[in-house]
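Contents: one structure, followed by commentary.
A single protein chain has been omitted from the complex, and every remaining protein chain is retained in its original position.
Up next, chain A:
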Amino acid sequence: MLQKLYDWVDERVDITPLWRDIADHEVPEHVNPAHHFSAFVYCFGGLTFFVTVIQILSGMFLTMYYVPDIENAWKSVYYLQREVAYGQIVRGMHHWGASLVIVMLFLHTLRVFFQGAYKKPRELNWVIGVLLFFVMLGLGFTGYLLPWDNKAYFATQVGLEIAAATPVIGDGIRTLLAGDPSIVGAQTLTRFFAIHVFFLPAALFGLMAFHFILIRKQGISGPL
């Protein structure tokens, strides 16, 4: 039955090559911790992706309760934390996952750097990876404001002042992010929400797709 279904789809869409591109490959000995325990350093990239998936899923559930407006944002987070079943766990996963994804990215970056794995022909994938790091930091920064507590508000104000220090375009960046040249308020919250939930994740998905396609295309770097 399942085979028939697969064949029916395969005849029309030719999915077998897709499947082979994704999953049908060999894992070399030097990256397999089953053979060399020190190869656990190759897990950092995969664990970064794992935490990213946790962030996406927990974030999707958070938006079911979160209200991006200055009257209700804090109250909705508080309600989620105190009243909603498992709300504290889901928000906790998103909160701690944000820290963990930075830790994992940091370790992954150091692994690639110290092994010189970014050398020809993998320069492009390194650049994409660093851009992913920037996007993650941006997600951390924008997500920080959303609970709309004092910590969020005043840290964001400091962050925006730093952004505004950029010569020439500083004030423009600040206005673009905060919605106003001087006020951190209702507009800032909705803009940060939009950036956190739509703009940056879109960039993240695109860059991750490139990252993974290039890994599959070029294979993992050889042993030192």
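Convention: contacts are C-beta pairs under 8 Å (C-beta built on N, C-alpha and C of every residue); 3 or more make two chains touch, one makes a residue touch a chain; residues count from 1.
Basically, contacts and distances are computed from a predicted model.
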Mind telling me which option in "Cell division ATP-binding protein FtsE", "C-type cytochrome", "Pyridine nucleotide-disulfide oxidoreductase" or "Peptide/nickel transport system permease protein" is what UniProt lists for the chain we can't see? "C-type cytochrome"
Which of these, A:64, A:165 or A:202, touches the one chain of the complex that we don't see? A:165
Pick out the residues on chain A that sit against the missing chain. 11-14, 16, 20, 23-30, 32-35, 43, 46-47, 50-51, 54, 70, 74-75, 77-78, 81-82, 88-89, 91-100, 102, 110, 113-120, 122-123, 126-127, 130-131, 134, 137, 140-141, 144, 147-155, 157-159, 162, 165-167, 184-185, 221, 224
